[in-house]
Each structure stands twice: as C-alpha cells, then as structure tokens.
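The structure under discussion is supplied below as structure tokens; questions concerning it will follow.
Yeah, one chain of the complex is gone here, protein chain that is, but the others are all in their spots.
Moving on to chain A:
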Amino acid sequence: IQPPEKPLQSEEWNRLKESFQSPEIFEEVMFNSMVRCNSPIDVAKSLLTHVAKRNGDITYNLLLKYLALCVQQGQTSEIRDVYDIMKIRFKILEGGAYNLIIRGLSNSDQWRMALTLLEEVKKIMVPSRTNYESCITAASRHKEMKLAFGLYREMLAKDLVPTLDVLHTLFDFSRGMKGAELQKELFGILLYLRENQIYPHKTFMRSIKLWFESIPGGNWRGHLTNITDSGQCPVCNHQLEDSDLTEEEYNNLRERIIRDVIHGTDTFRKTSPQEFEAFQTFVENRLPFDIVIDGLNVSHIKPRRMQCENLSDAVNCLAKENVRLLVLGRKHMLMNSSNWRQEIMKEMQNKADFFFAENISEDDAFLLYATLQSGQHCKFVTRDFLRDHKACLSDSLTRHLFRKWQRGHQISKKMFLSVFIQQPACRYDCVVQTTGDTWHIPYKDHFEEKYSYQVPKKWLCIQQK
C-alpha cells in the first residue's frame, strides 16, 4: 500500500484502515511501507497519534519502525524522544532498538550520547559489531582517534570481527595526524590483516597508501606493482617472505592432519587402521618423495582420452632428472578395463612408485600424509581444492597454516595444446608483510572477489626514503 503524502486525521486513518484487506495488521504494513518509501516523518507521527488516541498505547513494534524511519532521515531530536519514551515504557530494550538508536545518534552531532548508550547495552548483553562500528566511525569522524582505537580494541577483545569498512574508516580519518601511538595502532590493524590473511580491496588499499604518505616527516612513498613468480618486488627489489612454514608450524600441521583429517572421529570413515598402517610403512620405506600425484584426479583432466593415458602423460612430464614420484590410486585401476590398460600401467610403474588404496578409501588423505612426511621440498599434484579436508581441521589457526602450505606446495596443471604446462606453486607468501622500513600489501581489484583459493597478484609497495 502507498503511504499518504500528508498527515491525516483520525477519521481518515480509520477509513484507510477499513479499506485495507486485513485491518489487524494495518499499522504495521503501513509503517513498513513508510520506511520503504521514506515518507515524511509528519505522516508517521499522525498515524502514531491516531493509534495512541485509540488504544491509549503504542506497541513496541510500531515504535521500533518509527525509530527506523527517524534514523533513516537523521531526525536526531525525534530519536532522542523515542528513546526517552521507550525508556520509561519498558524495563529494558532489546538489541534492535539499540542498534537503531546508536546508529542514528552516531551520525549526528550528539554522537557522544551514542557512547553512553553503548555502555548501557554492555550492561545487558554483548553489543553487536554494528554498535561498535557506529561508535568507532563517529569517534574517528570527530578526530578522537584515541577513543576510536579504544573501542576497536574492546571490540576485538570480545571476539567481534570488524568489517573492512570500519578499518578503512580508521585509516581515512587518521590521515595527516601525528603521534607515535596512533601509528602503532594503525600498524596493528595491518598486522591484524596479516594474521587473518585478509586482503584489502582497492579503495581500502588507496586509503592505506594515502595515510602512509601523509605521515608528517615519515617520508613514505607507495607504489602499485605486480610481483613476479620469483617473489621479488620490482619497485624496491625486496624479496618477499617465502611460503615455507617454520619447523614448528610444519610439525604441528602434520600432526593435526594425521589426527583430524585421517583419523577424525573414526579411522574407518576414510580408511581403515590396517590400510593406513600399510601405507605408513610403504611411505617410510621409500622416503623422501619429491612429487606426490593424485592419480585419479589427474586421470580425469581430459575427458575424451583414456584415463590411463592422461595419467601417463602427467607422469612422463614430471619424471625427469632423478625426481622421485609417488602416484596414489585405487585398486580398481589395476583391473584391466577400457580406461585402464595394464600395459600402460606397467610401464608407468617403472617410472614412479604406486600405492593403491581400497576402492572405498579416500586417497586425498594419503596424499596429504605422504607429502607432509617427505618434507618441505615435496610438492603434490591435484586439481582438488582440498576444501573438505581443510574443514576437518578444528581451529582457524591450523586452517590458515594449511592454506599457506597448500599455496606453496600444490601444483595444479592446466591443459594447453595437449601438453602439460606446469603451473608453479607460489614461492612467496601472499600476506601483508613488513621489514620495518618497507611494507608490502597484497590487494584485491574488486570488492567482491571471494574465491578463497585465489591470491591477489597485485601489491602495494611502501618504502621509507
């Protein structure tokens, strides 16, 4: 329904209500459409007056919708009035009302009131992240960076994840401001991005660049660049951190893979204890491998060709100069069939070690184990993103480790003119990094780039002259 353009008298509202198909929800529907059409606030007031006169009361629901309308139009005094009314009417308010009021007030000149409201929210529940973000934005808009960062730290301490927008705002409003303390805080945000493997988008990156360049007496200069496979920054010739894990991280990851991915809740779900033991002894006797191949995955690269031909292409392409190969497969590959020719299989077994798992076992788990057992230099070949295995890992820290290791050690292959082109694993680590007088920040071109397996190729290089 279309809300009226001018305030109406009670009789007129009554008439409208009677003409509406379900009169009992008339007010709610009307208010919803007012919010949608951004109707003048006077119209809403006249409806409220009408309701108040008829019932002697206005339901919380309607007040909330009116509040939403006020917030939408930035009517600060109305927001305060509604808040006062709610306060005397109800013992406590719920999160939705606080969200609206805090958002409304933080955009006005009475933003300090939003802070006191935030304190009030804390008494009854954990404030939502929008609560914090409104307050942080308000504080930084008024150049109270200390306050803003205080709130930001408080938010992190409560395990709320800030949006990129709010981090962006912090950089935007700190531009040109002095102070070692402030600098430390902003570096802290960059390290937060590093730890959580978050990549800023283009506009955010720009504001980081501008902030660096605006530091008084800092002499920072930023350049946009692409970093080549070698991992050397073309602007400052700095070599980026390599993607190897530390000894401790590596061992940790290996143990977690065995515990969470291979065994999980029940070893029988992915393999069986006997089979896993057999595989372990098989691997121990032949260590170390240089490349581990997921045979079945590779054999499906070209659907028109025989599967064993695909596999033998891959093995031939990779088998050179004393490279030790391990191919993982399943027992059905040993049965002579139209897809698996035994003479080709025999030939391949001269070039590489083969392990055949049971047909109902998961070979991916074996792939991970064999690669990790061989050491840091060992790579693996599969087109699988291994997301389901990553999901088996229980904490986010190990998952980040896994992703980093995967980026550095997975070779995926692309078909090009029926020749295997090896797509090299990333040799450098794609995270925000610093040496003190340089910063390298990878960024996404678009805001919505979401593939977790893709790492950005574009970088922001910042150096101090």
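Operating definition for what follows: a residue touches a chain if its C-beta (ideal position, glycine included) is under 8 Å from a C-beta of that chain, and two chains touch if they have at least 3 such contacts; residues count from 1.
Everything that follows uses one rule, which is that contacts and distances are computed from a predicted model.
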Margin query: I want to check something: the complex is missing a chain, and I'd like its UniProt protein name from "Hemoglobin linker chain", "tRNA methyltransferase 10 homolog C", "Exosome complex component RRP45" or "Light-independent protochlorophyllide reductase subunit N".
Written below: "tRNA methyltransferase 10 homolog C"
Item checked: Contact with the hidden chain (one of A:I1, A:I124, A:L287 or A:L334) -> A:I124
Notebook entry, point to check: Of the listed residues A:S19, A:S33 or A:N55, which contacts the missing chain in the full complex?
Noted result: A:N55
Notebook entry, point to check: Considering the whole complex, which of A:E5, A:E94 or A:D165 touches the chain not shown?
Noted result: A:E94
Margin query: Counting contacts across the full complex, list the positions on chain A that touch the omitted chain.
Written below: 7, 9-10, 28, 42, 45-46, 48-49, 51-61, 64, 81, 84-85, 88-94, 96-97, 124-125, 265-270, 272, 359-360
